[in-house]
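A single protein chain has been removed from this complex, and every other one stays in its place.
Should a chain be cited, it is by its letter among A and B, assigned in written order, with residues numbered from 1 in that chain.
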Amino acid sequence: MSGDMILFFILASLSVIFSLLVIFPRNVVHSAMALAATLFFVAVLFLTLDAPMLAILQVLVYAGAIMILFLFVIMLLNPAALEGRRIAWWTLGSLAAVALLLELVSLFFYRPSPSGQPPVAAAFGGPETLAQSLFTDFALPFEIASVLLLVAIIGAVALAKREG
Amino acid sequence: MAIGLTHYLVLGAILFSLGLYTVLTRRNAISVLMGVELILNSANINYVAFSHFSSGNVDGQIYAIFVIMLAAAEAAVGLAIVLAIFQLFHTIDVGAVETLKE
Partner (left out) sequence: METNLAPLLPSAEVVLTALSVLLLDLFIRKDEKGLLVWISLIGLALAGGMALFLWGSHEGAFQDSILLDDFALFFTELFLGAAAITILSSVHYVRETNIHEGEFYALVLLSTFGMILMAAANDLILFFLGLETMSIGVYILTGMWRERSQASEAAMKYFLIGAFATGFLLYGIALIYGAAGSTHLGRIASALGQTKSHGSIILSAGVFLLFVGLAFKVAAVPFHFWVPDVYDGAPTPVSAFMAVAVKAAAFAGWARIFLYQLSPLQSEWTLPLKALAILTMTVGNLLAISQSSVKRMLAYSSIAHAGYLLIALVAGGESGGQALLFYLLSYAAMTFGAFGVLIALKEGENDHEAYSDFAGLGFKRPFLGMAMSLFMLSLAGFPPLAGFTGKFYLFRSAVVAGHIDLAIIGALNSLLSVVYYLRVIVMMYMEEGGAEGKPFARAPYLYLAIAIAVLGTVYLGVLPAPALDLSRISFISLH
């Protein structure tokens, strides 16, 4: 077993374990903490895929800002109301999830893995290459993303502010 | 055997299924939202892995940035809706909130 492989399996199993911990605790705060941990391990996985910039963004924006938002809202609410409760058709849920999982996994094994790593330029996935791509080829989606964020801001204010 | 695309795709599929399970079985709106976050992450793993192994350009990573942006927007709006619901009903249980007739 190579070092790469050990690293991958450690990270992969940690992210799966923590995402299981998102599902099962009855306390939502525990779920949120487990989700933050999952996001962090996925960020480390991004590092193994030559995506250092994305890993940083994932930690800062996702595990940082978004999860803090989740925790804030959970704290604002009455914890008693947050008791997890399962619905009667959980069997259906697990069946659907398992079926889809089997289907997807079997699908990927159809495809022989490319042997070895493809040659990757040193700067691949760094801020410079990403920025170059983002502000030239992806300038239009980038602008639309700004409109999307504007909509979200208006919405959050319009829905959550208390009437004065 | 080296770590290949398949490994990452399988991990993505597992996270996707766990997210799907969460969305289908939890009634608490915040937990459902967390399930959605898991699904978005599984898509992100796929984007980055495909970008690394097959396409050789950073497009996939750019898509992942857009997904993170989308997750932020959805979390903001979703949590605002949850707050509004809580002010009205004092619960965020998707099933307990039932004023609409069947």
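Just so we're on the same page, a residue touches a chain if its C-beta (ideal position, glycine included) is under 8 Å from a C-beta of that chain, and two chains touch if they have at least 3 such contacts.
Predicted model, so just to flag it, every value in this text is computed and none were measured.
Although one chain is not drawn, the whole complex shows that of A:I6, A:V98, A:A131 or A:A158 it is A:A158 that touches it.
On the side of subunit A, touch with the chain left out of the figure occurs at residues 103-104, 107-108, 110-112, 136-137, 139-141, 144-145, 147-148, 150-152, 154-155, 157-159, 163.
One chain of the complex is left out; on subunit B, the residues touching it are 9, 12, 16, 19, 23, 29, 32-33, 36, 39-40, 42-43, 46-47, 49-50, 54-55, 59-60, 63, 66-67, 70, 73-74, 77-78, 81-82, 84-85, 88-89, 94, 97-101.
The definition used in the following text is that only the chains that are shown with their structure count from here on.
Subunit B has its Cα centroid 7 Å from the Cα centroid of subunit A.
For subunit A in complex with subunit B, the residues that touch the partner chain are 2, 4-5, 8, 12, 15-16, 19-20, 22-23, 28, 31-32, 35, 38-39, 42, 45-46, 48-51, 53-54, 57-58, 61-62, 65-66, 69-70, 73-74, 76-78, 81-87, 89-90, 92-94, 96-98, 100-101, 104-105, 108-109, 111, 113-118, 120, 124-125, 129-130, 133-134, 137-138, 141, 145, 148-149, 151-153, 155-156, 159-160, 162. Residues of subunit B that touch subunit A in their complex: 1-11, 13-22, 24-28, 30-31, 33-35, 37-38, 41, 44-45, 48-49, 51-54, 56-59, 61-62, 64-66, 68-77, 79-84, 86-87, 90-93, 95.
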